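A single protein chain has been omitted from the complex, and every remaining protein chain is retained in its original position.
As written, the chain order gives the labels A, B and C, with residue 1 at the start of each chain.
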């Protein structure tokens, strides 16, 4: 299959690999996605009885499934400053088949070990966040995005600003962006392989 | 009544029938409508206790009733990838008096038997969907529509793009579109009958 | 007080009363307001457990209180085709101190007796609705309005189309419109009284 060919090329052709060193960030294997404000619209519903709720959009959960089908692992992030999303995280974990990780005020240091554990570098990672705390991760990640309604402070750090807002398609839009980059990289690599074998 | 006349014309006038062969898709008898993202806004509310909710709009449920009063059967579709709408489906079934059918990744094959069972063809069917999985059904159905906020991938397949978004009037808008086509076809058929009898 | 003067004028000056016969619709004493799509945004939240919810906006409930303080009785309408609003009606009744009335497919006939019972005519009534069923009431009422997102079919029947949408300030906007008309009528009547006494 094409996939095996690609892997073959990557493993045995240092020149091509070096070439891929440049575009490799666009072939992400791992995506971190904040729950509050990215997968949700940021709202937490509070009831008198203490029950709390958040909402997710099927457009976005479908985006996550599209990534998973293309072998991109998706990890959801909840914040210690945002306890309500944590309560719904078991539900999300089950629905999406995603790991849900609790991060603190600097997610970069919390996630470092996860990236390393998977033998990846930050440029192999896609990151979607939406606030101040995400700035370092947005800067480090090979591909990074924020929803269209993110606070100004986060906008400059992200490589891609979604037209869609949080909880209304932003995750889906970024997922399609990632898959498009992946597709482009694949075609280019294939083209490169053809060019080399015909020369 | 006019209706009986129409049926009479359809049954006994091959020429007129052939004429209707062309516009028949606009006289739909059956409408399939996805719950997630069409009848709802796509949001699933998740609570800490595991309770899940979706919302529907009375504007849209009224649209479904308008179709039912004009003898268009409405069948609601939930997806195996979207289990929450399934949980609310009993409620919808009772409220709307609609059959609720669970479809998989290719609704076309799941719904084939239902269309056949009613002695209909796909051009007698109206279909409202909002994502990739709906593309074949949107293409096959005589009338088809997507909400204004559907992902780009689905837009090209639909014959009609609603101005309204999912869960906020898109189903109502499509219902009125269907009834308008039906009305037009009826007038045209009536005119045709007059022209023929006066010639 | 000014109010007593106005009442005095109305009771004992037939000419002025006749004059008010013309503008009287603008001094409404009774307002009918549909719950679904006017006081709410039309959404009904359905849970797996069968629990149902609707939402109202404090902007709008404040509008109702403003009318009540100016001695306009507000009666909320739920529809037999919209059972969920009925379930929340006890809550609304208690919150707003409003009577909540269940109407059928032609609210005009259901409400006739209420108008008569209060010794009022339809031109003394304000009506806010948002769909086909409300057309006759919107036509009959002295002042009538629809939310900005009402279906096209209802727009032509209403005397006033709100800039705000249902559940997001439409009731408040109409309340302010009613109070402004009331204020204008009061000033004009006062002016008329001055003109007459100085002539």
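The rule is short, and it goes like this: contacts are C-beta pairs under 8 Å (C-beta built on N, C-alpha and C of every residue); 3 or more make two chains touch, one makes a residue touch a chain.
Please read these numbers as outputs of a predicted model, since none were measured by experiment.
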Residues of subunit C in contact with the chain that isn't shown?
45, 51-59, 61-62, 65, 84, 87-88, 91-92, 95, 167-169, 172, 176
Could you please point out the subunit A residues that touch the chain left off the display?
36-37, 41-53, 81-83, 131-132, 149, 151
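Rule of thumb we're sticking to: only the chains that are shown with their structure count from here on.
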Chain centres computed over CA atoms; the one at greatest distance from subunit C is chain A
For subunit A paired with subunit B, centre-to-centre distance based on mean C-alpha positions, whole Å
36
Computed distance of Cα centres, subunit C from subunit A, in Å:
51
